[in-house]
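There's a structure below that I have some questions on.
== chain A ==
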Amino acid sequence: MTSATRQHPLVELSGVQKWFGDLHVLADVDLAIDAGEVVVVIGPSGSGKSTLCRAINRLEPIQQGEIRVDGELLPEEGKALARLRADVGMVFQNFNLFAHKTVLQNVTLGPVKVRHRSKGEADKRARELLDRVGVGNQADKYPAQLSGGQQQRVAIARALAMDPKVMLFDEPTSALDPEMINEVLDVMTSLARDGMTMVVITHEMGFARRAANRVVFMDGGRIVESADPETFFTRPTSDRAKDFLSKILTH
Partner candidate 1 sequence: MRFRRTASALTVAVTALALAACGDDDDGGGGGGDSAEPSVAETPEFEAGTTMAEIAERGTIRVGTKFDQPGFGLENLEGEVEGFDVEVAKIIAGALGIAEGDIEWVQTPSAVREEVIEGGEVDMVVATYTINDTRRERISFAGPYYEAGQQIMVASDDDEITGPESFTENPDATVCSVTGSTPAENIREYLASDSQLVLFEEYSQCADSLSNGQVDAVTTDNVILLGFVSESDGEFKLVGEQFTEEPYGIGITKGDVAFCEFINETLADNEEAYVAAWESTAGQVEGTETPSLPEPQPCS
Partner candidate 2 sequence: MSPVLDNLDLYVDGFLTSLRIIVYSLIGCLLLGLIIAACRVSPVPPLRAFGTFWVTTFRNTPLTVVLVFCAFGLPELGINRSFFFFGVLGLILYTSAFVAEAIRAGINSVPAGQAEAARSLGLGFSLTLRDVVLPQALRTVVPPLGSVLIAMFKNSAVVGAFGVGGDLWSTGQILTSARGYETLPVFIGVAIGYLLITLPAGALLQVIERKVAIAR
């Protein structure tokens, strides 16, 4: 999935501003993510992490600035945007699997309807992906019959089935019972190792140390620090990052 020589970053945000009413949720955000890079975004609650993540596939429109995916400016709502979203995988905190479809149908919907693959081809690929994330034997069940960890792994398979250029994860393990967190993190770690470009919002510092190329720390809608994991966790420069780390590393 790492593509050939590229002059530009795969995802590029420049001067992004967003307000919810009076609330300035994204304040002058600049961020460039190269192909194959894994970026972990951390920060206190309400700091704008989810908004940033959702802005990248325009689930949240922004008011100022530019966002480019693979060099292409995010289009207005419409066909072109749908095409672009097909290249950007997204994994949600609450899985958001389609409740009325089986696991297999969840994974094949996008390839069949958007990529216009044949059903046989889509089924075959879906089963491979489900095997890869370890839920191959659940293919014919409905989401409600699966555990949270299994559902989240299906959601990852669903995103992968589109062969995305980049994957966005918005707190993928926050809704899970502790014993299920690792099964999801393992899948993500192996994805990262295979060279997938990833933006991951998470509080799992172990994952960040293990898999991230870079950690971005947000507070109050701004990117306050951006560094490799080793540097960030051992020598944070800003007071707010230090403060934040002291709070979450205690438990």
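How these were chosen: all candidates are chains of the complex that A comes from, given by their letters.
The definition used in the following text is that contacts are C-beta pairs under 8 Å (C-beta built on N, C-alpha and C of every residue); 3 or more make two chains touch, one makes a residue touch a chain; residues count from 1.
In this text the structure is predicted, and so the values were computed from the model without any measurement.
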Whereas the rest of 1 or 2 do not touch chain A in this complex, the one that does is 2
Which residues of chain A touch candidate 2 in their complex?
57, 59, 77-79, 82-90, 92, 94, 96-100, 109-110, 113-114, 142, 144, 155, 158-159, 162
